[in-house]
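Note that one protein chain of the assembly has been removed; the remaining protein chains are unaltered in position.
Labels for the chains are A, B and C, by order of writing; each one numbers its residues from 1.
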Amino acid sequence: MNAKWRLRLFLVAGAVFLFLYLAAAKNLPAWGDYRGPYGDVMSSLSVYERHATDVVNAIDYDYRGFDTLGEEFILFTSIIGVMLLLRDPKPKSGTKDEEGLSKTVKVTATASFGLTLIFGLYMCTHGQLTPGGGFQGGVIIATAFLLIFVAQNMKSFKAITSHPLMEVLEAVGASLYALTGLSALLIGVPFLTNWIPLGTTGDVFSSGTIAIISASVGLEVATGFILLSYTYLEEILSGKGEQ
Amino acid sequence: MKVAAVLLLLLIAVSGFMVVRTRDVTAQILSLSFYGLLLAVMFFMFQAPDVALSQIVVGAVALPLMVMLALARMKHHEKVKAARGKNER
Amino acid sequence: MSPSPALPVAVPMLSAAFLAAFRKWLPRFVVDLLAVVAALFNLVLCVWLLRLSWFKDIVYWFGNWFPRGHMVVGIGFLVDPLGAALAVVAAFLTLLALIYSWGSMESGENHYQPLMLIFLAAMSGFCFTADLFNLFVFFELMSTAAFALCGLKTEEPAPLQGSFNFAITNTVGAFFTLTGLAILYGATGALNMAQMGWLLGTRHDSLVLTACLFLITGFLIKAAIVPFHFWLPDAHSVAPTPVCVLFSGLMVELGLFAVLRITTVIFGSTFSGIPDPLRGCFLVLGALTAVWGGVMCFAEHHLKRVLAFSTISHSGMMLFAMGLGSRMAIAGWLIYVCAHAAIKSGLFFTAGILLHRLRSMSEPILHAKGKPLKFTAALWFLGACGLAGLPPFALAVGEDMVSHSTHGSPEIAATILFLISGIFTAAAVLRVFMRVFCGWGDSGPSDASAQINELPESHEENQVIPFRLFAPAAVCIFSGIALTFLPSLRLLSLKASGRFIDQHGFVASIYALPHVLAGVVDPGPSEVGSMIAHGSIAVICAAILAAWAVFHPRIPRLLRWPSHLEGRMSWARQIQSGQPADYVVWAMMGVAVMGSVFYIMR
Partner (left out) sequence: MTATTLFNIVPYAVAAWLFFCGLYGIITSKHLVHTVISLAVLQTSTYVLLLAIGFRWQGVAPVFADLSPGVVTVDPVVQALMLTDVVVEATVVALFLAMVVKAHEKAGTLSPDDLKMMRG
């Protein structure tokens, strides 16, 4: 098919598609008129039953925690896929150092490393209370490590991130979630049951397994994103082929 | 509130189209980042702070960063290839 | 003591995480051994669950979240015999694939085994889940693992392109499914399939029609139904052999399984009062797919592409059986799927042996090179007979049940379509047999796709075929026969299918309500005579067609036209353009046409 025909066929099919979509939308509840009942049941239950004030995270890490386990493994699988595709099986030693950035930028970035890291950790541990949680916190922690890359040189970034420990930590993050689920089986209740005492509403250690799961997701996401960026940067960092 | 919401949605519709219409990939990274930010604003406006947070960190930062890293790697590869070609000649 | 249905998902996931963490330190054989043990464990668990689910559906609520009245708050698994049977097939094929790749698969630094285990976990979860969003999550997990596995041989440009086409097409499909899911959630406020179906009832306005269409589009893409099928040959011609086995053996069929589950549980009552557009679409698309897949299968010269198009043809027949929709037809569908999984996997394993020994997948290059491989030739020949539906292969039982599930013109149509699909696919496989293993005729026409370079999957050189390669192929082919001799196979599959298509039974199981299962009359053994007649006609016609293609220069010019099917179908092959943009346009056309049919028939 040449580009012209492709576009023509697409416009015809696309018009039908838009018609189908809008015909369905016409019969959806009007905008801003959500009728429930699933969401309302969740909103009313989660504070009492789970001692969690952020309902979204209570759903993600408890009521529908099994979905999140699947999503976490999608993340895990894509990272394996990226490493499989892009990693050089025989990494070259030798790191190219880059001056480039001004001192001000470096200092600012180093200073913000600590802040960003703390912010990320805060998010991971307060998922059940306030907006945020393992997913968002994990990405923020990974960003903190990328700041090292900006601030310092590639060498220290590489020293921290290329370690095989990163891969182990990533797998630990993924398996900790599954293990939390399995632990429920040992005491005779279904997979992923939140069996740990729920604590006081509003406490950091409240909501039982939600806190553990949020932290494990944070670990997985943070290490995953660090591995991703390292994998992309690896070849450029090692300066392979330039000598 | 309602007028603002409609305007924001229309802005999103337009900028979404702009992202796919931008043919230059480097410019597309910028438009994608801007588009991600707009979505995050919409999520905040529609009472979804959790999603807005992940959209800011992912849609506006991590995703464009991934594209940038991929482009950097491809450029690097081309440079290496060109250098090699010169050496052989 | 009964096993938790969560284990077939959690155990492979955990083993995958463990293997991925320590892949750098563990010796190769430990990694292989652990992966095989995990798959074996899954097989045992799934067989156990199948036995337990036989008398009563197993309902399992994650996180101990039982429904509150009519409101389902958590995610539930519902294990029924048909789903459990497919999970058993998944575990069985994964086990054989892991044995096949024992010690080989050098590229990828031990990334391969964790990916296979995640694939297995996703397939098991997909078979059991009763929650629509959870179904979508496992669909995505399965796809992601499949994309990565497909690009395993990264040293060649072709695999990357094949997996890129695969990834783009399937991801677009996944977003169609997610959109349909969101629309349904907006209408019902529920995510559990039973609750959705119960809330929708007989509603059939534009919302339900569009949601149904978008939901099944993603799964039809996975099931490689014309015109959504283009990704499949690309993905198969580049994926490593054991991965092809999982793709063709079960992943494609699981797409159909999801369509069947959605249309029976969620939309089971939608079309009760009005003409059913779904059935019509299934019958027409199924017939189209069966014929098109068969013809393209005969036109290809890359061994894996030949087998890939034959999968498309058989997938079309499965959709046709779903269009017939009766209890008997679905029972036949189940037998057909299991038998097809065994035979097609056997053929892929055999192709893998050829690749291992002769280092190519191209029919012209392999011409006459397979002569010394007697056992491999025997397996390949048996596989061809199996595809044609010759008894005692269980495919014949499935075909017989599907075509006898109706009367009148649908019965004749089904019989003829099974013949066409069987003849063309078996003819292509027999043609390869004649050229490669017997060395008859010339080397045949060559073309672009036959030139796809394929790196061998292992670098060991050996003069005998290793046991680990031969055993899975033989086990697959012979389990295709053994299935026929399972005691009261027809009665068992009828029981399973009756439970599966019973929408009220599903709802009753989810809400723990009493429900009387409909009784089954033992259909008795099948008519062996008609099966043998049917099968032999298919094999003989296939052999004639194959011989015609192989010997066509010696045939009088006037009679040469059937051989034009081979090699000169350039117009048909140009549609298979290798560009993801075209594939997306074709899929859009499919959606548009199906949508128009839905709305016109209303």
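Miscellaneous remarks
Throughout what follows, a residue touches a chain if its C-beta (ideal position, glycine included) is under 8 Å from a C-beta of that chain, and two chains touch if they have at least 3 such contacts.
Treat the numbers as computed from the prediction; the structure is a model and nothing was measured.
Touch, as defined at the top, links the missing chain to these shown chains in the whole complex: A, B, C. Per the touch definition above, the residue from C:Val89, C:Ala130 or C:Ala148 contacting the chain not shown is C:Ala148. When the omitted chain is restored, the residue from C:Phe22, C:Phe66 or C:Phe164 that touches it is C:Phe164. Against the chain not shown here, chain C presents residues 133, 140, 144, 147-148, 151, 154-158, 160-165, 167-168, 171-172, 175, 178-179, 182-183, 185-186, 191, 233-234, 237, 300, 447-449, 452, 573-574, 576-581, 584-585, 588. On the side of chain A, the interface with the absent chain consists of residues 3, 6-7, 10, 14, 17-18, 21-22, 25-26, 28-34, 36, 38-40, 42-44, 46-48, 53-57, 59-60, 64, 67-68, 71, 74-75, 78-79, 81-82, 85-86, 129-131, 133, 135-136, 138-139, 202, 221, 224, 228, 231-232, using the contact rule stated above.
For chain B, the residues touching the chain absent from view are 1-2, 6, 9-10, 12-13, 16-17, 19-21, 23, 25, 28, 32, 35, 39, 42-43, 46-51, 54-55, 58-59, 62-63, 66-67, 70-71, 73-74, 77, 81.
Basically, only the chains that are shown with their structure count from here on.
Distance from chain B peaks, on a Cα-centroid basis, for C.
Chain B has its Cα centroid 18 Å from the Cα centroid of chain A.
Averaged C-alpha coordinates put the centre of chain B at 37 Å from the centre of chain C. Between the Cα centres of chain A and chain C there is a gap of 32 Å.
Multi-chain contact residues of chain B (touching two or more other chains): none found.
Shown for chain A are the residues in touch with two or more other chains, of which there are none. Residues 4, 6, 10, 13-14, 16-18, 20-22, 24, 60-65, 68, 71, 73-75, 108-109, 111, 114-115, 118, 121-122, 125, 131, 133-134, 137-138, 140-141, 144-145, 147-148, 151-152, 154, 160, 179, 183, 185-187, 189-191, 205-207, 209-211, 213-214, 577, 579, 581-582, 585, 588-589, 591-592, 595-596, 599 of chain C touch chain A in their complex. On the side of chain A, the complex with chain B involves touching residues 54, 56-57, 86, 123, 131-133, 135-136, 139-140, 142-143, 146, 225, 228-229, 232-233, 235-236, 240-242.
If you check the complex, the residues on chain A that touch chain C are 1, 6, 9-10, 12-14, 16-17, 19-21, 23-29, 35-39, 41-42, 45, 62-67, 69-71, 73-74, 76-78, 80-81, 83-85, 87, 89, 164, 167-168, 170-172, 174-175, 178-179, 181-182, 184-185, 189-194.
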